[in-house]
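All protein chains of the complex are present and in place, except for one that has been dropped.
The chains carry the letters A, B and C, assigned in the order they are written, with residues numbered from 1 in each.
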Amino acid sequence: MIDIQSLPDHRNLPIDKVGIKNLRYPITVLDRAKGSQHTVATINMYVDLPDKYKGTHMSRFVEMLHLFRQEVSLKKFAMILDQMKSHLNAESAHIEVTFPYFMEKLAPISEAPGLMDYTCAIIGSSDAAGNVDLISEVVVPISSVCPCSKEISEGGAHNQRGEVRLSIRFNRFIWMEDMIELVERCASCEVYSILKRVDEKCVTERGFENPKFVEDIVRDIATRLKADDNITWFTVSAENFESIHNHSAYASITSVERLKGKVLIQDVYDFCETGGETSG
Amino acid sequence: MIDIQSLPDHRNLPIDKVGIKNLRYPITVLDRAKGSQHTVATINMYVDLPDKYKGTHMSRFVEMLHLFRQEVSLKKFAMILDQMKSHLNAESAHIEVTFPYFMEKLAPISEAPGLMDYTCAIIGSSDAAGNVDLISEVVVPISSVCPCSKEISEGGAHNQRGEVRLSIRFNRFIWMEDMIELVERCASCEVYSILKRVDEKCVTERGFENPKFVEDIVRDIATRLKADDNITWFTVSAENFESIHNHSAYASITSVERLKGKVLIQDVYDFCETGGETSG
Amino acid sequence: MIDIQSLPDHRNLPIDKVGIKNLRYPITVLDRAKGSQHTVATINMYVDLPDKYKGTHMSRFVEMLHLFRQEVSLKKFAMILDQMKSHLNAESAHIEVTFPYFMEKLAPISEAPGLMDYTCAIIGSSDAAGNVDLISEVVVPISSVCPCSKEISEGGAHNQRGEVRLSIRFNRFIWMEDMIELVERCASCEVYSILKRVDEKCVTERGFENPKFVEDIVRDIATRLKADDNITWFTVSAENFESIHNHSAYASITSVERLKGKVLIQDVYDFCETGGETSG
Partner (left out) sequence: MIDIQSLPDHRNLPIDKVGIKNLRYPITVLDRAKGSQHTVATINMYVDLPDKYKGTHMSRFVEMLHLFRQEVSLKKFAMILDQMKSHLNAESAHIEVTFPYFMEKLAPISEAPGLMDYTCAIIGSSDAAGNVDLISEVVVPISSVCPCSKEISEGGAHNQRGEVRLSIRFNRFIWMEDMIELVERCASCEVYSILKRVDEKCVTERGFENPKFVEDIVRDIATRLKADDNITWFTVSAENFESIHNHSAYASITSVERLKGKVLIQDVYDFCETGGETSG
């Protein structure tokens, strides 16, 4: 049976990224508290295509994912990228894995247990020189109280749910839980899945004592990230689903890249073998 | 060229609805203040298919819409439904038209002008006996302040953006603007596209003085609807995008149908010719 | 601390549904092949609220879900609904649980294994008289080839991905896998996550030999459902994401309710204890 994809191409144009997009797949990810966690990811996997070939072989992406789904983590990304390159005869590879992630969280006073949901992503690339670039991303729902509204009003202050998106590059393995907690400490107040009446009183008062603009939230997060020498690059944005408008307030800060944030593939293998144990 | 759709079918099964879905089209709708308004709709158009035919003729739906797009309104729906039935040799017809709709709104103190966006829909059906059933729907963003949080907390009260969805059947033409204003009057406070500092103070205080659960909002709306003898049926829901949770609080009330809410097509034609003038 | 929710209300209006909406939570569901499957659900939980109370107690919904998350299934729904009614002092209860669900599926010729994703839902209500109403729903991606295009064209035929949504009421426990397979057998061809070249040839030819309109697909599914005396009610729709248009073709059939499809809660408990074993 003829392999059309492998036919020569004469347009003289290499393709940057070719592969599969929006594949939904069950995966297992690392969990700081429990070791591992089952979730359902949306996955994009791409390689480059040299100018001499007409097409890539799409089924191989899903075959590889099917093998790797039992542990999709920062620790395994370098290996997955490496195998994508070899199985697809490519010089570069790129993966994006996005998934809901849950942490058990106790209500602040009653300590009622519930699971909070976050949207997380791992994005990895490996280039022709063997450089691996990893980005870890978390989207964290938060509560924010408006400082202006509190100051100028006789009573109350408008507040709302917001969403902080934080992406980082790093030197050593970092738990998504650590990223999430860093963000939550910089909000007016964190949000919960279960709050009893005593807890509702607590979070209302905590937020009201701690009013913050989106500008304050991204500045406070950026300040902490800059003080952490494990973080080599970051971009953070805060979006408030304003309670007085039908649009959002938004602010973002992106770091100047402190150091390359790209490490040789061998280094990543090493960190993958040791990083989790030492950093968790 | 053979007409496959018109071939006989032997499965002995009529189809309730067949047609086109999720067609995006520019339309013009009635505007209480300006006469008419340009917007972009997402449209579903269906007819029934008798058991004897294999398929319907999909292109005719778009042809009809192309003709009618200059005025898509409650007033024209009976005629559009009528023509769908005749052009497609069908016994029943059904349309759903959903679109963003804008109203100019002045900030409460500074009177700065801005346009507020609402999502509106008109849903119409015509059955084999010629009964026309029309539903008008608005989705209204609102602000809600939690009565419990205000009562139990030393300062502030959690509040958030919410969304009220109201669908009605009615005897006489009714402006979507009237439906929107009815909903806004039942929120803790309405929302705006532009608020200067004096306005922000006003809406913060107004909301804080007027705390409401989702339960209160749907009850207050339902009370007003029940008192209006033009409304023959309604369903109203309120959803709060909670500022202390990552999920929504929700409440809904659906009326017992007071009277049929279905009128003969001739009656609708009559109301279409006269209703706008008398009810606007 | 005052319980505002329990204060009396004087508007004299009971609320049909009040509770939480769009809560994302990890759950475990029944799996015909493996016993159980981990997934992530989006959940709505509502009860009614008598006219005499101002509000419901939202945190109790999440507390209950937290307990039940280890097995969310048709078999447990009657019990969950029952407990919602008792913990919230309500007369009626309603739950909607929607989640991605995966089945292992072998490519038709190469037998390469992959996981296919479906969106499934379980919807349950329990009324004041203790009647439990359960609906099981699956959304199945399919491939459809246009019979008209095939007939009139010199070569090829337009085809596309489509989506069939099937909801049923039933007498005895039914696996979602059975519903999915019933739908897939009525498409031009089913879809897969992994197809090697030999498989691609197979599915292309199978689809081309089996052209179907959306009308054909819903009729073929409805015919099978009507012949199954376990199915007491159904609604089925097919939507084609047309490859020649930027909108969808759509058809739907809803059954006349054959028998009530509502059983006393004791019956459901009985079926829950025995149904899975006998029907799987």
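The working rule: contacts are C-beta pairs under 8 Å (C-beta built on N, C-alpha and C of every residue); 3 or more make two chains touch, one makes a residue touch a chain.
As the structure is a computational prediction, the values presented were derived from the model and not from experiment.
Among the residues C:F77, C:Y192 or C:F213, only C:Y192 touches the chain that is left out of the figure.
Between the chain not shown and the residues A:A90, A:M103 or A:V214, the one that touches is A:V214. Only one of C:E209, C:D229 or C:E257 touches the chain withheld from this view, namely C:E209.
Not every partner is drawn; the one left out touches chain C at residues 116-117, 141, 143-146, 148-150, 152-161, 189, 191-193, 195, 197, 200-201, 203-205, 207-209, 241-247.
The set of chain A residues touching the chain not shown comprises 1-2, 4-5, 9, 11, 13, 15-24, 44, 46, 49, 54-56, 58, 147-148, 151-152, 213-216, 218-220, 222-223, 237, 239, 246-254.
Where chain B meets the chain that is not shown, the touching residues are 1, 3, 23-26, 37-40, 59, 62-63, 66, 100, 102, 112-115, 117, 193-198, 201.
As a convention for this text, only the chains that are shown with their structure count from here on.
Chain closest to the overall centre, judged by the mean of its C-alpha atoms against the mean of all protein C-alpha atoms: C. Here the spacing of chain A and chain C, counted between their Cα centres, is 30 Å. With centres set at the average Cα position, the gap from chain B to chain C is 27 Å. Distance from the chain A centre to the chain B centre is 37 Å, each centre being the mean of its Cα atoms. The residues of chain A that reach two or more other chains are 117, 193, 195, 197, 201, listed in rising order.
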